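Removed: one protein chain of the complex. Kept in place: all other protein chains.
Then we have chain A:
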Amino acid sequence: MESIDAKCTPLKREYDECFNKWYSEKFLDGKESSDCTALFKTYQKCLRQALKEKGLTKMIDDARPAIGSVFANYNDDNKVEDNE
């Protein structure tokens, strides 16, 4: 499946493949720490840029409370980075 931005597609596919393997071979067996962190960071960097360019970040931030998401808003990113 293509990403919303073609530049991110190979990164997304690499992450998806890693995730599916980790999920079925390790996570379900109780080994919960992910193998795919580095690939995820690369995919995310590309995706976040695409979301900003498409003007989607505010729409996503506004929708989070309705679905009980635990993740920080894009507009709070600076605060999250300070805490790390």
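Rule of thumb we're sticking to: a contact is a pair of C-beta atoms (placed from the backbone, for glycine too) under 8 Å apart; a residue touches a chain by one contact, two chains touch by 3 or more; residues count from 1.
One rule holds in what follows: contacts and distances are computed from a predicted model.
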Absent chain [UniProt protein name; select from "Vesicle-mediated transport protein Vid24", "Rab-like protein 3", "Phospholipid metabolism protein" or "EF-hand domain-containing protein"]: "Phospholipid metabolism protein"
Contacts of chain A with the absent chain, listed as residue ranges: 1-4, 12, 15, 19-20, 23-24, 27-28, 30, 32-34, 40, 43, 47, 51, 56, 59-60, 62-64, 66-71
